[in-house]
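The complex appears here without one of its protein chains, the remainder shown in place.
On to chain A.
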Amino acid sequence: MITVQNLTKKYGESIVLNIENLEIPKGQSFGLVGNNGAGKTTFFSLMLDLIQPTTGHISNNGVQVDASEAWKPFTSAFIDETFLIGYLTPEEYFYFIGELRGQNKADVDNLLSGFEDFFHGEILGQKKYLRDLSKGNQKKAGIVASFIGNPEVIILDEPFANLDPTTQIRLKGIIRELAASKEVTVLVSSHDLIHVTEVCERIVVLSKGEQVKDIQTSKETLKELEVFFGG
């Protein structure tokens, strides 16, 4: 589904990302871990064509993302609050995204009804604009918005950060479900090794922009990661 070739991103002399070769097959749940500055967000921004690669390219379902926009209809993401429109209510925001993805209100309502637990009664019908929601609730709205319109690739940057424990557990369930369908490729980055080993089939470790580990998740993975980051 996603192919990365000779991808580098330089700012001046410093190389912030350098991935020679990476293949993510369709339906995989893919985890990206690394310390601050390892290049996780840079990689996701490159995937969404928000920044330009210095060399190389990323292909998403055969579409080279920095050359064509044809990847947009089947790709969705939530990176940070710049993906929210502050002056809309959550409902309006969901419908707006829905309309852009060819979903009518009924479709969106239908999808949202499946997330009532996840929202915990704090998102819908609150008479609040997104900008006035708490950080955690903003994040919930942004994550759910990325599920609208049956995307085939979903990119979530640090989805667990800022969420309360209950919601973290629910989100894990949701990501596992998506992964189980084998239709959706989910890319998740996290600082929380436990979460990421629980939901991802495969984990890539970035360090200073380089890919240093590529692990198929097993029982030993958490231990291995803890040793890597602890040492």
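A few comments on the model shown:
In the analysis below, a residue touches a chain if its C-beta (ideal position, glycine included) is under 8 Å from a C-beta of that chain, and two chains touch if they have at least 3 such contacts; residues count from 1.
Heads up, the rule we're going with is that contacts and distances are computed from a predicted model.
This complex has a chain not shown, and the name its UniProt record holds, of "Na+/H+ antiporter subunit E", "Transcriptional regulatory protein DagR", "ABC transporter permease" or "Sulphur transport domain-containing protein", is "ABC transporter permease". In the complete complex, the hidden chain is touched by one of A:Leu17, A:Val33 or A:Leu48, namely A:Leu48. For the options A:Gly37, A:Gly62 or A:Gly86, the residue in contact with the chain missing from this view is A:Gly86.
Touching the missing chain, out of A:Asn18, A:Thr42, A:Thr75 or A:Asn137, is residue A:Thr75. In the full complex, chain A touches the hidden chain at residues 48-52, 69, 72-73, 75-77, 79, 82-89, 91-92, 96-97, 99-102, 126-129, 131-132, 149.
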